[in-house]
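Just one protein chain is left out here, and the rest sit where they should.
Chains here go by letter, A, B and C, matching the order in which they are written, and residues are numbered from 1 within each.
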Amino acid sequence: MLKLSRLLLHSSRDPLSRKSLFGEATGDFKLLRGITTQTVMSSAMQSSARDGNSAVKIFAPYSIYKGKAALSADPRLPTFSKLGSGDYRVERRGVIMLTFWPAIGERKYDWDKRQVFALSATEVGSLISLGSKDSCEFFHDPSMLSSNAGQVRKSLSIKAHVDGSGYFISLSVVNNILKTNDRFVVPVTTAEFAVMRTAFTFALPHIMGWDQFTNQLPHGANQSSPKAVHELQSSEWDR
Amino acid sequence: MLKLSRLLLHSSRDPLSRKSLFGEATGDFKLLRGITTQTVMSSAMQSSARDGNSAVKIFAPYSIYKGKAALSADPRLPTFSKLGSGDYRVERRGVIMLTFWPAIGERKYDWDKRQVFALSATEVGSLISLGSKDSCEFFHDPSMLSSNAGQVRKSLSIKAHVDGSGYFISLSVVNNILKTNDRFVVPVTTAEFAVMRTAFTFALPHIMGWDQFTNQLPHGANQSSPKAVHELQSSEWDR
Amino acid sequence: MLKLSRLLLHSSRDPLSRKSLFGEATGDFKLLRGITTQTVMSSAMQSSARDGNSAVKIFAPYSIYKGKAALSADPRLPTFSKLGSGDYRVERRGVIMLTFWPAIGERKYDWDKRQVFALSATEVGSLISLGSKDSCEFFHDPSMLSSNAGQVRKSLSIKAHVDGSGYFISLSVVNNILKTNDRFVVPVTTAEFAVMRTAFTFALPHIMGWDQFTNQLPHGANQSSPKAVHELQSSEWDR
Partner (left out) sequence: MLKLSRLLLHSSRDPLSRKSLFGEATGDFKLLRGITTQTVMSSAMQSSARDGNSAVKIFAPYSIYKGKAALSADPRLPTFSKLGSGDYRVERRGVIMLTFWPAIGERKYDWDKRQVFALSATEVGSLISLGSKDSCEFFHDPSMLSSNAGQVRKSLSIKAHVDGSGYFISLSVVNNILKTNDRFVVPVTTAEFAVMRTAFTFALPHIMGWDQFTNQLPHGANQSSPKAVHELQSSEWDR
């Protein structure tokens, strides 16, 4: 079934690959939403829900308020699906969510007019490896696999200032259904971009689910007796 | 109410923006103190207070003793407010606290004459992205929103040595109320600055509250039965 | 016995050192498999198995699908052996496992034809320190210490694009027993390589077992009485 999923996953990528500069990566993210699994445990925004009944959300955005718009960033963790074996597989990859909302007067901002852009792991990789003179641009179609495909086009652009003193981060959202055309531009200083780079670098393994790979040794009195040998680690020598 | 808070937050920023080189960031930090919330759980300096009744403080400053003054740095975690939904929002952003105190003789230092400067996330971003020839300066007014606004002026300066062998970190505090004028200068070697850069880079996601975004999977026997599907993750596809 | 192990460990390294560009490191990894220990607790792919009876595996590969092949990477944690003293020693070093599998048609990939290459800590160090113009190559013999030594030769090559826009990552597997000769080439963009570099940098201390070195302070009511002085830390001043 695993193989089947992989084949399905890549049998209809055309809509994406024509639209996305980083089609491979964003495609993976988006298409994974189509996989049906029996059991899904979302840990996104949950903290320490070890007992399964306390799904506490944490709000800790990094926000930048500038003249014409505000920008905030916060990570969204992946979802995991429980396999028949009792193991877990990443179901939907995590993202770093960028939210833009416009200024509507002197230091007033309208949260209701916000637009979001979800950076995939590879898009985060692109952002954190930007040189001080570099630029990059990403394209998303949030309705990609629905009947509304192509009706909404989002593009995020990160352009270095000519003097290397920071970046312009801008989001454009063209919605042919609602007949709207939103554009936000937020100038970001080198210091603010350093915070984003550092925080995104920290968050990247978490949105990939790699923070699960942490050694856990048995502790306490119940470990005093010798344990049976477990050999879980598959290696390249096993094949 | 969230929107209201945001509007309030930015309706009276003038005092700050005239005084701060990084007004956006330090302003956010300072103004957040004015928000009233019903329930505040301060985790600053607390470690593993999971049971709610053991608020252990940890003192682990990184200290540098030089000829005319000493400098120490240690992180202060953010405070969180519990929302009506049971979720948490960062109430007051964390900082990295720099403390300076003067030498008062041969290898003697006077802790009672210390002055502090609280680096915001963005100021930390500025420090950790400094090149070996770069300099930066931050300005704070600790009485900013009180009747004493403007009476105390603090400035922190980080200046690269001409030969790239380190930095001068200096703090100036002019207090018009107490009629005092303190100035501390601590030369910091490249190795010491590398410790600060590495430790501050480690601490930055923690003072932002992003260390809460860690995946937690259910464990143990109580997870053997299938769980209901939870879809907590809001995405850009939801709007 | 510890000393004996060390001597044994290095008394028959010739087969490796003639085959491996990074013989010292891969040799350590491979030869460690030969040590016999009484109790082995494998934490590879386990998450939070604190109670010893829930060895949950997590699947969170970072996958890149390109025209002729796909590549995925995921960490495998080290195994620990319990010593007679009740302490733990790393038994088998962890790796970052690279898996390649071929495209078999338009966006179809054949997982059954996969080949793997296990990057040791030092090989990971080589990868994450690659400049944008650099290249490196590693050689493995999965049957090294068996009677089939030399029959299977694997080589992984990472070659920078001439224009610095990414890398070619290719795996060649020559199997003289099965009379097969597989070769996979996956072009990797700068953004994708940045994800690998960041995730591998995060994972490196974990596959080395260094994530175990985390301070744990006592908490709770049972710590209110003074504790006896423990001096576990051996220092260079002790000898």
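Criterion: a residue touches a chain if its C-beta (ideal position, glycine included) is under 8 Å from a C-beta of that chain, and two chains touch if they have at least 3 such contacts.
Please read all numbers here as calculations on a predicted model, not as lab measurements.
Take chain B: the residues that touch the chain left off the picture are 33, 38-52, 55-60, 62-66, 74-80, 82, 86, 88, 92, 95, 97, 107-112, 115-118, 140, 142-143, 154, 189-195, 198-199, 202-203, 206, 209, 211-212. Residue-level contact of chain C with the missing chain is found at 2-3, 6-7, 10-13, 22, 24-25, 27-28, 78, 80, 85-90, 121-126, 128-129, 136, 201, 204-205, 208-210, 212-219, 222-224, 226-227, 229-237, 239.
The definition used in the following text is that only the chains that are shown with their structure count from here on.
Our note on geometry: chain A versus chain B, Cα centroid distance of 26 Å, whole angstroms.
The mean-CA centres of chain B and chain C are about 37 angstrom from one another, to the nearest whole unit.
Across the assembly, chain A contributes residues 78, 80, 86, 88, 209, 212 that each touch 2 or more other chains.
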